[in-house]
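Data block below; observations after.
Only a single protein chain was left out; the remaining protein chains are all shown in position.
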Amino acid sequence: MDKENQQKRDIILHIRRFDPERDESPHLEQYTVKVEPGMTILDGLHQIKQNQDSTLSWRFSCRMGVCGSCAMLVSGRPMLACNTQILDITDRALTLAPLPNFDIIRDLVPDLTRLFEDHVAIQPYIQGQDAEEMENPTGEFFQTPHELEKYLQFSYCIKCGCCMTACPTMATDREYLGPMALAQAYRYNTDSRDRGYESRKSVIGASHSTFNCHYAGECSNVCPKGVDPARAIQLMKRDLVLDYLKLKKRKKACRVMGIPSDVERKPSIPFPPYTVEQK
Amino acid sequence: MSNNEKMYDNRLGIIGWLGGGRWGIERYLYIIHRLAGVGVLIFFILHIFEGNLRIFGPEIWNPVMKVMEHPVFKVGELFIIIGFAFHALNGIRLILIELGWAVGKAEEPVYPYKSSLNTQRPLMVIMLLLAILLIAAGGFDLMFLGH
Partner (left out) sequence: MRDMKSEVGYWTFFIIAGIVVFVLLFFHMMIIHMDQLLGIFNPAGGSALDWKNVIYRSHSAFFTTIYIILLAAALYHGFYGLRTILFELGLKKRTQSLITIAVWVIGITLFSVGVFANIAVQTVKAAV
């Protein structure tokens, strides 16, 4: 045996399979994968599809923890398949299942329609103070680094659905908005350029929303991007209560920074030479 | 994706409240808080009627209090003390968290990620210790000194 093969280990992957055309309910199937150090779960799935079972399906896109497509339940804990190395979790066997709390379309592919519907419900876009300025901008909205920090952490969300899977309220409540949508509502509410709090209030203040979070804290534990939805939801509860008690501070108007008039452009900087020949 | 395609409902249901075993401690506190709350509420409704017996005078009150000395009621009361002490102190922790005093401010996520769970953990430890202290004091009084 050469040195390269010595490092490889046989790992058993139990994968939850479901074919809507044949199966009534999902069942486990077992595959053995030769794993070398550094191999991710996504690599393992590709290896199975290439060499053992071409019918296995799952969702993936970027392979580097940016797109949020490949979230799945790895040995009972939701994580990104592309971000997790097999040997980090186990040296014998692991179980792969689709994200619970969503319908299964096929094998490891969950139906995330609800996640995106919830996201749409909280109006995830900046609703400015000045519609005319938003449509025909004369400059840039001014934001201090301090104002940026207030929401920056929550804007790293990639909508993978891990938090929706880990949340105990999501397990039973079909109408609950879920940690992802609520954290995003807080992200837009705290943005200094945004004036949408009043129109979002009816959604986030209603039943099956912010107040059905009881701080089990699991969303923050499983988040692959460190977004901490639990913190966002608690801070939003504070906002809602302070607003109800009429103690909430009004947001300051967001300044527009026009194009400076008293500076001159540098005399023309030469365009770099083309690297490809122009036709 | 057409809607008439058959899909499997993968919702966890009430079993999802309990968690699978690889969850954090706050999740178990959440479920115990819930159980203790329901338990204390049931006891409280009975307690309203029990306390109302005093309108019938000492002839009814004293025999009822004699019945309450029975070990079955003693053990029941001990459970109420445990449930109440936990629910009260964990509830104070939750109120502090939910009003935004114990979760900290948004911060730049740097791997390994720290979350608001780490921010509130000292508070959680203090509250659990206080709950244990209350349970010990109340239980001592209940079991060895009287009721």
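Labels for the chains are A and B, by order of writing; each one numbers its residues from 1.
Everything that follows uses one rule, which is that a residue touches a chain if its C-beta (ideal position, glycine included) is under 8 Å from a C-beta of that chain, and two chains touch if they have at least 3 such contacts.
It should be emphasised that the depicted structure is a prediction, and the values quoted were computed from it without experimental measurement.
Enquirer: Of A:9, A:49, A:195 or A:208, which one is in contact with the hidden chain?
Expert: A:208
Enquirer: State which residues belonging to chain B touch the missing partner chain.
Expert: 14, 34, 37-38, 40-41, 44-45, 48-49, 51-52, 54-58, 61-62, 65, 68, 81, 84, 88, 91-92, 95, 98-99, 134, 137-138, 140-142, 145-147
Enquirer: Touching the hidden chain in the full complex, which residues of chain A are there? Just list them.
Expert: 121, 169, 172-176, 201-203, 205-209, 211-212, 237, 240-241, 243-245
The working rule: only the chains that are shown with their structure count from here on.
Enquirer: Nearest whole angstrom, what separates the Cα centre of chain A from the Cα centre of chain B?
Expert: Here the centre of chain B sits 32 Å away from the centre of chain A.
Enquirer: For a test of understanding, state which residues of chain B touch chain A in their complex under the given definition.
Expert: 1, 5-17, 19-24, 26-27, 30-31, 33-34, 94, 97-100, 103-111, 113-117, 119
Enquirer: Please output the residues of chain A touching chain B within their complex, sorted ascending.
Expert: Against chain B, the touching part of chain A is residues 18, 20, 25-26, 75-77, 98-105, 110-111, 113, 149-154, 156, 166, 168, 170-172, 174, 214-218, 220-221, 223, 225-228, 230-232, 234-235, 237-238, 241.
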